[in-house]
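Remarks on the structure that follows.
Excluded from the complex is one protein chain; the other protein chains are retained at their positions.
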Amino acid sequence: MVENRPWLNALTHLLLIFGIIVVIFPIYIALVTSTHEAEDILTTVQPWFGSEMLENYGTVLQKGKVNASGIPVGMMMWNSLIMALGIVVGKITISILSAFAIVYFRFPLRKLCFWTIFLTLMLPVEVRILPTYAVVANLGLLNSYAGLTLPLIASATATFLFRQFFMTVPEELAEAARVDGAGPMKFFFDILLPLSRTNLAALFVILFIYGWNQYLWPLIVTTEESMTTIVMGIQRMLYVADAIPEWNITMATAILAMLPPLLVVIVMQRQFVKGLVETEK
Amino acid sequence: MATVSIKNAIKTYPGNVQALHGISIDIKDGELIVIVGPSGCGKSTMLRMVAGLETVTSGDIHINEEWVNKKEPADRDIAMVFQNYALYPHMSVYQNMAYGLKNRKIPKDQIEQRVRETAKILELENLLVRKPKELSGGQRQRVAMGRAIVREPKVFLFDEPLSNLDAKLRVQMRLEIKRLQERLGVTTIYVTHDQVEAMTLGHRLLLMNEGRVEQIGTPLEVYEKPQTLFVAGFIGSPSMNIIPAVLSSNGDLALLGDSLSLPLTHSENSANSDSQVTLGMRPEHLEACESEKASMFLQVEMLEKLGADTVVYGKLEQTELVLTVRLSGIHPVVSGDRLPLTIPSEHLHIFEIDSGKRLN
Partner (left out) sequence: MEKRSTFNNLWLPYLLVAPQIIITFIFFLWPASQALYQSFLLEDAFGLSSEFVWFENFEELFSDPLYLDSFYTTVLFSVSTTFLSLSLSLMFAVMADRVIRGEMAYKSILLWPYAVAPAVAGVLWMFMFNTGNGILALTLQSLGYEWNHVLRGGQAMVLVIIAAAWKQISYNFIFFLAGLQSIPKSMLEASAIDGAGPVKRFWTIVFPLISPTTFFLIVVNVVYAFFDTFGIIHAVTQGGPYKSTEILVYKVYNDGFVGLDLGGSSAQSVILMIIVVSLTVFQFRYIERRVQY
């Protein structure tokens, strides 16, 4: 920075440490709570880890919260994983293909297609929830992975990201490929796809988090307990009339719910930041 | 090997923008044709039409007697070197060169053999495993050529292949391209805006301006007998002095102003006497001489001493006409001098004023 003032540097670090605490503290409390017996946290706050960690997580993964449905959280995580990956793969596939068509071909309905895709940007699932539910119900897709993922995989954002990226690919690359005897699909797989690697990784991170964290949609299309996803499963644990509120179990579930996306953010931090910034261009 | 024939090629873009107004040329087998002209003249469009990257609005393109207007680039048996090389960034040098062969389903061992041979010719043997971003500009250029050569095409197409290189490398690569083309004997179309490149490389030049052919000819023809005023001004450096003049009835050529006249011996002069014309004189053809023999005098204003040449700028005495003169060697002239000049009459170029067509 421009000048060096000791008190200013100290303040900087102080404020940043405050920021870290704001971020970590809720997670820390949840983690600590998840390692105690239910009785130990009924009326007090436990400041440090207890001894029931393995016990609690074992219970949660295999049995869930007995009073609230009793679906094993391991199963919920499995459902969440399939939904998240389904959304990631589905979104990326249909967006990259349509972006490829829009950028590399001239066809009569091109602009119409572009604007149709653009419209989806303005229609988040929350605002069209009832009729979308009706469509999914009519198609017989309630309580299915297809019903969980398909309505969420059309995305203007991802299409625009790829379109933007394709526009920056030098013209001559496609021309060289044509001279080299590559047809459109060969060009797509041999050249465009490998060049899109970093964009694919960035989108993967963003879309995985998006998919894993879905809440409203799974809430309404899954009525069978066995299709519950973990993020919505937590909610069901909250409003159960227990003899003893099992906060340890609920918090263990919360930790498990945030673990996969958190790991993705930590491990792929660079791609994550790129993805976030690029999708808003 | 192959001939290329272009007949009355016209390109019109949407919105009725006409880029090419009917280009025709017959290219002989093994010939290196340079299409040269200022930027925006349509030379790249012409090349891309031969490549099949641009559709032909009307006219015919034949490669080896075969009509190719509707053929995909890949089916025309051509290879192209792009201005920015267009190497596939994620593939190694080897893969870049092999890609076109692989797409043509050539057996692996043959691909290997051809790539290695080509790499040897271009001295790329040690770079085969590298990615394009690990190469210098000159090396990338070589790989781009390698990718074209390895295909053993009927026709090479070069689209300003040297314009991304620095001056020194450009001269070196120019020689290399010339040597390669002579060795391989492949019919070649080479597009550039650089007249030096055009003059040194081409067997024949096709000069273009605003989508029209100005002249087709060998470098010397183009230099000695420019058919239009545009060609006269475009070829040669420093460029030709172009001044208004009047043809007198006795065959002499009168410059603008009453007192100056130059003898004109050429009998094939097709202009009417007393008509207004445009006169061209190359700076290197103006000679310093004794005052008695001088046909004109230059009021020297500025000098550039280049060592091998001395370039003199000044005004013709008794006129406002500005002239550039290139004297060979180091000449003792200084600014403010009155420099006596003469010019052999065979070096006078006369053009019609309106059309810019050559008259003598």
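Things to note:
Just so it is clear, A and B label the chains in written order, and each chain counts residues from 1 on its own.
The definition used in the following text is that contacts are C-beta pairs under 8 Å (C-beta built on N, C-alpha and C of every residue); 3 or more make two chains touch, one makes a residue touch a chain.
None of the values given here were measured: they were computed from a predicted structure.
Per the touch definition above, the residue from A:61, A:193 or A:219 contacting the chain not shown is A:219. Taking the complete complex into account, residues 1-3, 5, 8-9, 12-13, 15-16, 19-20, 22-24, 26-27, 29-30, 33, 41-45, 93-95, 97-98, 100-107, 109-111, 113-114, 116-124, 126-136, 150-151, 153-154, 159-160, 167, 171, 174-175, 178, 183-185, 187, 209, 212-213, 215-216, 219-220, 231-232, 234-235, 238, 247, 250-251, 254, 257-258, 261-262, 264-266, 269, 272-273, 276-277, 280-281 of subunit A touch the chain not shown.
In this text, only the chains that are shown with their structure count from here on.
Centre-to-centre separation between subunit A and subunit B, using Cα means, comes to 59 Å. Within the complex formed with subunit B, the subunit A residues making contact are 170, 172-173, 175-182, 186, 190-191, 194-195, 197. In the complex of the two chains, the subunit B residues touching subunit A come out as 51-53, 72-74, 78-80, 82-90, 99-100, 103-104, 147.
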